[in-house]
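With one protein chain removed, the remaining protein chains of the complex are shown where they sit.
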Amino acid sequence: MTSLAQVRRFRVAVWTVIASEALLFSGLFGLYWSYRDEYPRAFDAGVRIDIAWMGGVNTFVLLTSSFAIAWAVHAMRHARTRVVARCLVAVLLLGGVFLALKIAEWTVHISEGVVPGGAYYTGPWNGRGSSLFFTLYYFMTGLHALHVIAGMVLIAWVALRVRARTLTGDDPHALELVALYWHFVDAIWVFLWPMFYLMRA
Amino acid sequence: MSFWTEPRGVKSWLLTRDHKRIGVMYLVAVLVFLLLGGTFALILRLSLVEPDNALVSPHTYDKLFTHHGIVMVWLFMIPSIPSAFGNIMLPLMIGARDVAFPRINLASFWIFIAGAIVVLVALVAGGVDTGWTFYTPYSTSTPTATTCAAIGVFVTGVSSILTGINFIATVHTMRVEGLRWRDLPLFVWAIYATSIILVLATPVLGLALLLVAADHAWALGLFDPNTGGDPVLFEHIFWFYSHPAVYIMILPGMGVVSEVVSTASHRKPAWYGAIVFATIGIALVGFLTWGHHMFVAGMSTFDVGVFGILSMLVAIFSAIKVFAWTSTMYGGSITIATPILYVFTFIFLFVFGGMSGVAVATSSLDVHWHDTYFVVAHFHFIMVGGTMTAFLAALHYWFPKLTGKMYSETWGRLGCAAVSLGFIVTFTPQFLLGNAGMPRRYATYPAHFQWLHVVSTVGACLLAGGLVVTLVYLIAAIKNGKPAGANPWRSASFEWRSPSPPPPENFAEPPRWDRGAYDYGDAA
Partner (left out) sequence: MNELFRLALDLPPQASSVARHIDYLHYTVIGAAFLVAFLAFLVTVSFLVRFRERPGYTPRARSVPHSLEVVLASFTLVVFIVWWVIGFSQYRDIHRPPPGAIRIYVIAKQWMWQFVYPNGTNSEADLRVPVGQPVEVMITSRDVIHSFYVPAFRLKQDAVPGRITSLWFTAVTPGTYDILCAEYCGAGHSRMRGHVIAMAPAEYAKWAGGHGSAELATVGEQLAVKYGCLRCHTVDGTPHIGPTWRGLYNSLVPLSDGTLIVADDAYLTESMMDPTAKIVRAYPPIMPSYLGQLSGPEAASIVEFIRSLRGSP
């Protein structure tokens, strides 16, 4: 059973981790916006090359997974462990769909010659700054995907604890804190989605 | 029964969760890296005696100053006080049994060692010649072990973040019953503020290093003008971390100074509230001043103005602390011993170094001084004259608590004199060199700068000697020193209530916060 003191410690720690991770992404956001300001046409072309439906589906998938984990937290407070288990499995499946789509999109890009670094040819478009867009695209979606994987590991761990009954309605804190992290990961994507899929010049 | 001997065995040390043992392991590690970084510095200074530098080739020189910077900043300065003394003393000072997450603490130490090993591999396997600042496009195009070094430092950054998280959680949740925020010892406040910077700034460094490593390895061109990249953007990302980083380096030192001044004077700190305010102020405002490293990089004039004024503001916080420390001594009953002597050195070196910082924050003056020895002198006054001196003060102040023994006071004073004098002779001429126009990172130089370089090198030899002597008599005292007792300095602070050295569980009985950390019974 987690004592109140332990819960407080973990809560402080998780919020600190989230603040820290936010700063990690912030530098990349800063780079994106500086370069977008300088090369609006190149970034517009980059957005058009990104596969819009994949970005949209991924957003829907992640938002749904956040909803699912919120439902799990709610169910946990009412000690409905079967519902919790199902929700957590749903989150894991949705996370898997997200990652699969991401890999699929990367594969498509790479097969078209859109690789990070250097100057590259994007059909009729002839503009400076295009490689910057894609370097940032791969870096930011890659870094985000790593965080999705980390989140899924944590959710799997929580799911196992629910199954082993060491995580119960009286002591739901681990689930709540992991859910907090998962929402953060989702929130990052909510910024990445317009930046790389929606915002045309 | 002390934490040194309980539990027994090498494995019990390597896998320990005792914050004191982890702190001691950090202490040993940072001392080794201090000696390594110092050796690079000594070779640099010896080679600079001749304008034509017959001792090392320019390429080797470039690697030496890079290695000196990387080792000193990330393997010594950043962890020195927080990871060593912070780990050992923080729980003791708040009446806790350990830090919030002892296993993460252990992980943090081994991650630090892993990162340090990767850095050392880079130094040996080809070396790095980019300067510790890794400016692009040079860093992403030079055929040296840049990627390896950047990854090594990145890993030590992970260690820093974990330490910061641990300390924040500890201060928030593990204070003994009755210990309110407004009663916290100033060293604890300093470590707390440092931890805020650690968790918020280090990720940005991690990003900068990842980008350099990836760009160097795969020619991403993110900061390469040929692909439309902007090298100045790298400078912004780098300095956004590295300016707060210097506050990671000085705040814990200031915390030590507050403790030693108060204990030595047997008085509570004057203007405690102001010191706390200044500590948090430095931590937060320190995030807004990074552009003052870039006054001549091509930033807009408006930006130069904003960063300049914010830099002035940050300096005021430090000034407040200096006023408070001297006021604490006023009317006290001061025990003259090595720790307060180091604090004395700290005060006037830090004041001069801080004023030279205000000087370079003055934009028109910085145009002349930027990237000259003036800046080198400025930051060494703060980092060596400030932090390293405070580190030595901490070493001498908490030595009896840690070991149960006392070192020879005569040797202590001798070491302090040698270090202080050596420092002054090494770095004061460098202000003049900067004035005269001697740029930094120069392997060879115009002959008219020579005599100042010679004086500086003489000082460096004295400083090195003083440091070595200090380490020698301290190590000797571990074995041969006189027994010190639980509280040789008659301090009111909590850590002195435990035996010297403390047992594994810190306190013989669960502690009670029945009086303040600065309760010397003075009416004032």
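For clarity, chains are labelled A and B in written order, and residue numbers in each chain start from 1.
Just so it is clear, a residue touches a chain if its C-beta (ideal position, glycine included) is under 8 Å from a C-beta of that chain, and two chains touch if they have at least 3 such contacts.
Quantities reported herein were computed from a predicted structural model and do not represent experimental measurements.
The chain that is not drawn here is touched, among residues B:225, B:483 or B:510, by B:225.
Touching the chain that is not shown, out of B:5, B:141 or B:410: B:141 (per the contact rule at the top). The omitted chain makes contact with just one of the residues B:157, B:308 or B:502: B:308. Among B:32, B:107, B:284 or B:297, only B:297 touches the chain that is left out of the view. Although one chain is not displayed, its contacts with chain B can still be listed: residues 57-59, 62, 129, 131, 135, 137-138, 141-142, 225-232, 265-266, 270-271, 274, 295-298, 301, 304-305, 308-309, 312-313, 315-316, 319-320, 322-324, 326-327, 329-336, 340, 344, 347-348, 351-352, 355-356, 358-359, 361-368, 370-372, 432-433, 435-437, 439-446, 452, 522-524.
Methods note: only the chains that are shown with their structure count from here on.
Rounded to whole angstrom units, the spacing between the C-alpha centres of chain A and chain B is 36. Interface residues of chain B facing chain A in the complex, by the touch rule stated above, are 100-101, 161, 164-166, 168-169, 172-174, 199-204, 206-208, 211, 214-215, 218-222, 226-230, 233, 236-237, 240. The touching residues of chain A, when paired with chain B in their complex, are 5, 8-10, 12-13, 16-17, 19-21, 23-24, 26-28, 30-31, 34-35, 38-39, 42, 116-119, 128-129, 131-132, 135-136, 139.
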